[in-house]
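The structure under discussion is supplied below as structure tokens; questions concerning it will follow.
Of the protein chains in this complex, one is absent; all others appear in place.
The letters A and B name the chains in turn, as written, and every chain counts its residues from 1.
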Amino acid sequence: MHIFPFVVVVYILAAGLYGVVTSRHLVHQIVCLIVVQSSTYVLLLGIGYKTGAVAPYFYDIPVHTPAVDPVVQALALTDVVVEAAVTALLLAIAVQAQKRFGTLDPQELVQLKG
Amino acid sequence: MTPGQRRWIFLAGAAGLAAFYLWGLTGLPGFGNYPGPYGDIINRVAVAQTNATGVVSAVNFEYRGFDTLGEEFILFVAATGMAVVLRHLRNERQQDENDPTADWAIPPASDAVRLAALLFAGPVVVMGWFLASHAQTSPSGGFQGGVVLATAFILIYLSGEFLLFRRISPADITDAVEAVGAGGFAAIGISAVAMGLPYLKNFLPRGTVPGAVSSAGTIPLISFFVGVEVAAAFILIVGELVEQTLLVRRGER
Partner (left out) sequence: MGSTHLSAVVTPYTIPTPLMDVLQLTLLVLVAAGATAVVLIREPVRQVIMLSVYGVLLAVLFLAFQAPDVTLSELTVGAVALPVLLLLALAKVKRREK
């Protein structure tokens, strides 16, 4: 349990990258990019975890209870919402690419000029 | 280079990358043995200093408020970028004449979907508002509340009432609301400067009870503005994409 979450993080990154590299459809590629980004959320939260600790919300528990790291949670939280907006921008570019070149296959798009 | 060759080269490179990445990650103190002082210090002093019991939101909007400003503007720019990318190109017209789908029968929106979506739209708005305004108390905050608010509008679109969706979120009003959200956050920071304090310093009264709705100074105010901005950005994004697939047939609704 000491390194297993990090092994999973590396695996998800590698799987997502494999999907990006061997994809034949731009929207499939974008979804694989989402998977790659999700590996970083797991990494961030895995770093801040303390065994036996609780969530850092002290509304009904005493203030000195051991809690997990709140800073990485703040980072991951804004990350998730911003990723959605960036994905939307990528989708818009994909839609325009299909209008312009007529194809959504990244391996064919590479060979088209201008 | 054939796809097969590309696949093998990728697998070799990925194996090397994975090995190095794993080697680096195992140098960390192991899962569950968080050593660092930063998290412990913030957990200890946050409630006393800010009177907010939700420490994650206190970190987001006060201790690291400048970062959150930057992230919020990423959303803003993404929504603007979409409007720019999806503009009408020079040789593109509304394709009315040879519409290939003109003779497809449109299945009407199923009654179950309509009922469920319209039934949930109201409570989802209340939930989103609740989340966006209770950042300092419990696990909530501007970002989540904003997305949930936007989901209410998307539900109305999904129930088949596209024209209603357009009518309750016209593009110019949503633009203005998004600008108010983003500018409000920046303006709170500037009003701190106007009082002679550093930018984005918390200058409103902190209240007496930690975690009460009116405690923690500027945190609930900033969270409200962020919620409004995120909701408007998502509605704009969905609206842009929907207009791409739009084909309003005369005689329908």
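In this section, contacts are C-beta pairs under 8 Å (C-beta built on N, C-alpha and C of every residue); 3 or more make two chains touch, one makes a residue touch a chain.
All values derive from a computational prediction rather than experimental measurement.
Checked against the hidden chain, the listed residues B:Asn51, B:Thr68 or B:Thr151 yield one contact partner: B:Thr151.
Mapped onto chain B, contacts with the missing chain fall at residues 54, 56-57, 100-101, 131, 139-141, 143-144, 147-148, 150-151, 154, 158, 234, 237-238, 241-242, 244-245.
Contacts to the hidden chain, counted on chain A, fall at residues 1, 4-5, 8, 11-12, 15-16, 18-19, 24-25, 27-28, 30-32, 34-35, 38-39, 41-42, 45-46, 49-55, 57, 60-61, 65-68, 73, 76-77, 80-81, 83-84, 87-88, 91-92, 94-95, 98-99, 104.
One rule holds for everything that comes next: only the chains that are shown with their structure count from here on.
Distance between chain A and chain B, defined via averaged C-alpha coordinates, is recorded as 15 Å.
Partner chain B is touched in their complex by these residues of chain A: 1-7, 9-11, 13-14, 17-18, 21-22, 43, 46-51, 55-59, 63-64, 67-74, 77-78, 80-82, 84-86, 88-89, 91-93, 95-96, 99-100, 107. Chain B contributes residues 3, 6-7, 10-11, 14, 17-18, 21-22, 25-26, 28, 30-34, 36, 38-39, 42-44, 46-48, 53-60, 64, 67-68, 71, 74-75, 78-79, 81-82, 85-86, 89, 92, 137-139, 141, 143-144, 146-147, 210-211, 230, 233-234, 237, 240-241, 244 to its touches with chain A in the complex.
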